[in-house]
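Below you'll find the structure I mean.
Only a single protein chain was left out; the remaining protein chains are all shown in position.
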Amino acid sequence: MAVTILFLGPLRDLAGKQALEVQAPLDWSGLLGAVGPQVAEQLAAQRVNVACAGKVLADKTRLNAFDGDEVALLPPVSGG
Amino acid sequence: MAVTILFLGPLRDLAGKQALEVQAPLDWSGLLGAVGPQVAEQLAAQRVNVACAGKVLADKTRLNAFDGDEVALLPPVSGG
Amino acid sequence: MVARITIDTPLDVRLLDKGLSVGEALAAFNAAHGEAGGVVSFLGKVRPDGDVRALELSHYEPLTLPAMRELTETARDQFALDGALVWHRIGVMTPGEAIVLVATAARHRRDAFAAADYLMDHLKSAAWLWKREKRADGWHWIEPRGQDHEDIARWE
Partner (left out) sequence: MVARITIDTPLDVRLLDKGLSVGEALAAFNAAHGEAGGVVSFLGKVRPDGDVRALELSHYEPLTLPAMRELTETARDQFALDGALVWHRIGVMTPGEAIVLVATAARHRRDAFAAADYLMDHLKSAAWLWKREKRADGWHWIEPRGQDHEDIARWE
């Protein structure tokens, strides 16, 4: 089975897609490798949060996603 | 003709009536004499305002009401 | 919803001697200010406090409405409002009925909030309204209270 990576907000445009399926399990380095260099650069920046299975991770570098989990990449929300 | 004195809010109960017609012209001492001792006592207190012909008087003791004027006695408005 | 109320003036100030339909009033106000980014409303209702059966508001016609209009103009200028609605009930009301409805429309949220708050703080003293409550033992006039002066002092 697989882990689904979701690109939210402007990251969707940067990734060129809305979602991506990868092999489980998925950790932080696996994530950085899977999303392509542009999204990986954004991910490394502090302001992008990562949610796994519906919870925002306090420390995204400790990502540990299993079979069937959804990993959402959450850029800062918009102002205005 | 006459000047109409209006008793607003709780002053209406104190006066036992809503309005009173008196001879024009009407000045401050005429007003105090016309309204009865209980209302006169309230009027003397600072918190009761007097309006003449639709304007609240800055100095009510300078009241000078003419024929056809309405003199309104305005107790403090209610809180809550 | 069928709009039975139309608002065609930026500052809509009314004294009403009958019940007001809050939903319709606010729908009309929103429709009148389609370009405002933010609309704030305040609805004050008669609280079912203790044994209060009814509330009566009396006013002095020649002063009440002009004072409410003047206050609303001041709020518009001070908070750059697109428009304001200030409706006040007079007469006899029962618990749960609306006493006052204020709405403000502004380009920015903060202005709309501040203007509604300002209008409510100043309305009671501007409006020359006297209030009495009917309880089991009859009608009682409500005294002025210090809180109103404190409310106004916030803006000075």
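We call the chains A, B and C, going by the order they appear; numbering starts again at 1 in every chain.
Here is the rule we use: a residue touches a chain if its C-beta (ideal position, glycine included) is under 8 Å from a C-beta of that chain, and two chains touch if they have at least 3 such contacts.
Here the structure is a predicted model, which means the values were calculated and not measured.
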| item | value |
| --- | --- |
| Chains in view touching the one left out | A, C |
| Absent-chain contact - pick from C:Leu26, C:Ala54, C:Met93 or C:Ile142 | C:Leu26 |
| Hidden partner chain, residues of chain A it touches | 6, 8-10, 13, 47, 51, 54, 56, 70, 72, 74-80 |
| Residues belonging to chain C that touch the chain removed from view | 1-2, 21-24, 26-28, 30, 34-45, 47-48, 95-96, 107, 109, 112-113, 116-117, 120 |
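Assume only the chains that are shown with their structure count from here on.
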| item | value |
| --- | --- |
| Mean-CA-position distance for chain C and chain B (Å) | 27 |
| Cα-centroid distance, chain A relative to chain B, in whole angstrom | 76 |
| Chain centre separation (chain A, chain C; CA means) in Å | 50 |
| Touching two or more other chains - residue numbers and ranges from chain C | none |
